[in-house]
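Removed from the display is one protein chain of the complex; every other protein chain stays in position.
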Amino acid sequence: MSVETPILIIVIPLISAVLTPLMGLWKKVLSYICAITALSLCTLASVNTLYRVLTDGSIHYRLGSWPPPFGIELVVDHLNGMMLVIVSVISLSVAVYSYRSIEQELPGKAVYFYTLYLLQVTGFLGILITGDLFNLYVFLEIASLAGYALIAVGEDGAPVACFRYIVMGTIGACFYLLGVGYIYISTGSLNMADVHLLIQKLYDTKVIATAIAFILTGLAVKMALFPLHVWLPDAYTKAPSATSALIAPLMTKVSIYVMIRILFSVFEISLFVEVFPLTKIMVWAGIAAICGGAVMALAQTDFKRMLCYILVAEVGYMVGGLGLANAVAIRGAILHILNDAVMTAGLFTVAGIIMHKIKSRRLADFEGLFKRMPFTMSAFVVCALSMIGVPPTCGFFSKWYLIQGAILAGEWPFVAALLGSSLINVILFFRIIEIGFVFKSSMQGHPHDKERMDKIDEAPLSMLIPTVGIATAIILIGFYNQAIVKHIIDFALPKF
Amino acid sequence: MIVGALLIYGTMDMPGWGDPNSPASTHVSPYYLRNSLKDTATPNVVTSILADYRGYDTLGETTVIFTAGMACILLLRKRRKK
Partner (left out) sequence: MFEFLLRHYNYWMFIGLMMIGFYAMMAKKNLIKKIIGMNIFQSAIILFFISTSVKGGGVSVPILQYAHKGAKAGIVDVMQYANPLPHVLMLTAIVVMVATLGVALAVAIMIYRRYDTLEEDEIRLRRKRGS
């Protein structure tokens, strides 16, 4: 059984995605149970896989027992294993969380929602686990298509926002395909390890340069790197709460993972530092993303939209960290993938709970929430502290590594951007916390408001447990981050 | 325009059209052509690759169609008037 776990990780969500509509048409609640069961099994499988990778080293699983490069193989190493667990756990938490909110926002369509949810998780896991470039494109499209549909059923402006996302996302995926095609034309193979060997002779040809440019641009669209991020705020704000809680943390991080794979495992890192000035471009793109995201976030009055711009800034951290190209910074960037996924999941689930309860996302409506929903808002405070970078939450450690790496590389603008954005995050979140604490002062003379406030109580349990769970995880990851770095991330670093 | 120029720039180093010695044709493909009948008993090499050597891609492709179908149902079904 445990030899087959890599493929099980894909197969379980896939088969349940087929079963879910069938069971759901019979009894609606069964689709929910089916999804939860599938995701729990999937989490078990990915934890098992990670454990095997930690004890035995990387896993190469050949599909159909054809040796690569003639067949497709699944490769799980430390970076993969960690990300598989992240994706499984977050999707399980959000699935538990989504039951109530989907009932409210999408009446009658819950069955198909869960089907697409499982398909999207299949897509993400497929991207993470594959060792073949074209296979990655197929699963990227599975995840993207499911994402388009999940976003388009949101509130009023959702289809328009989604259409823009479809056009940009498809261009991105096609650019990726073009890049892979150029690599294929010049090397003749699609397997990542094989291409890594073959491409060493071809480093200074124009074909490879074009291929790299296209692949990275395509991925930049998918990960919402500034200035290709324009689809993100509209799409994630107007999507249903459960969708944003699922896609927002994961889609961008998975695309960043693909970029790491392409840069480090397929091409050598030394190529980029010496031959192309790519690392400089990455650092500057990161700085632009951080500044742009932070500035736009300050101007928002809609909570979820503000979170989307913060997400754009976070992507800037990671890309800039990768661009610094020294061991400390890359360690920080990879740790930040883990941290940011958890933090963003936490923040978007809080946003969803608030939306569920008070049906509004304007910051001005957040008055008095601390008294009424203490657990939710404490989870929010933990996530906010992590975004700012306060120890012992996990956000502090990844920022610390990134700052160290930036100082080591002498990139002072990046250090300034990191510190500046932490300050701006402080402003943003404390503004919300302040509004949340204001309670009785403006309530007099507004009987309608008081009535509304009385109706707000603590969030339903099924939505609350995942949120609090994620907040606890943030603190736990902070405490254990040394162990995580030592055992997992250090093995994922490329050899210099 | 920029995209087109970049693409054309990239083709300058490519092997000419129909070059039988290009790496794309000589690295992996001869294995498929030679061993397809022996391994899979199918003379149609395209099918044997699609269904056997790279069958996982075909699984993904089927999933893509399924996803698109489900997406259309989710997006287009009108709420039944009670």
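Residue numbering begins at 1 within each chain, and the chains themselves are lettered A and B in the order written.
Keep this in mind: contacts are C-beta pairs under 8 Å (C-beta built on N, C-alpha and C of every residue); 3 or more make two chains touch, one makes a residue touch a chain.
Source: prediction; values computed, not measured.
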{"item": "Among A:40, A:58 or A:170, the residue in touch with the chain that has been omitted", "value": "A:170"}
{"item": "Positions on chain B where the hidden chain makes contact", "value": "1, 3-4, 7-8, 11-12, 14, 16-20, 22, 24-25, 28-30, 32-34, 36-37, 43-46, 49-50, 54, 57-58, 60-61, 64-65, 67-69, 71-72, 75-76"}
{"item": "Where the unshown chain meets chain A, residue by residue", "value": "134, 137-138, 141, 145, 148-149, 152, 156-157, 159-160, 162-163, 166-167, 170-171, 174, 177-178, 181, 184-185, 190"}
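Convention: only the chains that are shown with their structure count from here on.
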{"item": "Euclidean distance of C-alpha centroids - chain A vs chain B, Å", "value": "27"}
{"item": "Interfacial residue positions of chain B with respect to chain A in the complex", "value": "6-7, 9-15, 22-29, 31-32, 52-57, 59-61, 63-64, 66-68, 70-75, 77, 79-80"}
{"item": "Interface residues, chain A side, partner chain B - complex", "value": "14, 17-18, 21, 63-64, 66, 69-72, 107-109, 112-113, 115-116, 119, 122-123, 126, 134-135, 138-139, 141-142, 145-146, 148-150, 152-153, 178, 182, 184-189, 198, 205-207, 209-211, 213-214"}
